[in-house]
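Let me give you the structure first, and then I'll get to my questions.
Only one protein chain is missing; all other protein chains are in place.
Labels run A and B following the written order; every chain starts at residue 1.
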Amino acid sequence: MRIAIVIVASMLASAWAQDIKMPASFDKLAAKAEESVDVTLDSNMLQLAGKFLSGNDADQAKAKKIVGGLKGIYVRSLEFAKEGEYSVADVDAVRAQLQAPAWSRIVGVASKGGSKDEVYFKTSAGARIGGLVIIALEPKELTIVSISGAISVDDLADLGGQFGIPKVELPKGKGKEQ
Amino acid sequence: MSRLDDALREALRREDPPSGFAARAMARIEAAPQRTSVWAGLQGLFGWRRWRWAAALAGVVLAVGAGEYGIEMQRRAEGERARDQVMLALRITGGKLRLAQAMVQRVEYAPRER
Partner (left out) sequence: MATAASVAMPDRADFEGIVREHQSMVFSIAYHFLRDRPAAEELAQDVFLQLHKSLGTLESAEHLTRWLRRVATNRCIDYCRRSKLMPRIGLEQVAEPSSPCRPADPMLSRTLAQLVASLPANWRALVVLKYQEEMETEEIARTLGMPVGTVKSQLSRALEFLREKASRVLGESQ
């Protein structure tokens, strides 16, 4: 069975900017991973990317609209050959950064199979989302997505099935758990 | 291969659409407003294969000096790489949000075994 190893080199050597910082342990985890995705795009790179996103392609046109308001997109996704390669401590180091009042956990679900998904929004003025963090855990896979900058719920919804971002509602009040 | 696999293959076999589907689809396509881009028009005028090579050659000729050409190509490569990374990142994001949604819905689906 052919296994595609996707390695996307960071465009910058620097650590993640803005909202959350990736723990140092993730570099060691990446060395153990069978597949690794590493996307680091700050505002300059997003601006550059925006010039190459085609308005003639439906997916790219939607992406262009979304990235227009963003300050950064950061993705680390690691897939391992066997279970138990990452620890709770690796993930708690990210969760700890999301305890600030500006962040609200919108979704927190777990399944018997060992999967856990958490979605956090950073609220900002005007009922817009100021940031988005997803922590997606499976027994052999760990994914952290951090998007900084203004995202409107309509922008997320407009992506529709292509990117599959569902309609979600901003939390009312500052309740962390829904 | 389990019985479920066999049964699903049988249950989800391809079906033919209602008779006349292709004709109705063509009628819709022909009735839709035609979008004509400059690119499409030029393709029609010159034949796309010749135009493709002509466009590539014209691009090279127009670039002034080998140095500027090199810088432009490097910038283009960086921009295309950044574009591809944006698309990858948003697909992963969408996939993870879909997964979270599915898990939430599965909780809603689960029979009440209390």
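Everything below uses one rule, namely that contacts are C-beta pairs under 8 Å (C-beta built on N, C-alpha and C of every residue); 3 or more make two chains touch, one makes a residue touch a chain.
Please read these numbers as outputs of a predicted model, since none were measured by experiment.
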Query - Hidden partner chain, residues of subunit A it touches - result: 1-4, 35, 37, 54, 56-57, 77, 79, 111, 113, 115, 138, 140-141, 143, 160-164, 166-167
Report task. Tell me where the left-out chain touches subunit B, residue by residue. Result -> 3-18, 21-22, 24-26, 28-30, 32, 35, 39-40, 43-44, 48-49, 51-52, 55, 59, 87-88, 91-92, 94-96, 98-99, 101-102, 105-106, 109
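In this section, only the chains that are shown with their structure count from here on.
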Report summary line: Whole-Å distance, C-alpha centre of subunit A to that of subunit B, is 22
**Report entry** Residue ranges of subunit B in contact with subunit A within the complex
**Finding:** 37, 76, 78-83, 85-101, 103-104, 106-107
Report summary line: The residues of subunit A that touch subunit B in their complex are 8, 11, 37, 39, 41, 45-46, 48-49, 51-53, 56, 59-60, 63, 66-67, 73, 75, 77, 107, 109-111, 115, 117-119, 132, 134, 136, 143, 145, 147, 159, 162-166, 168
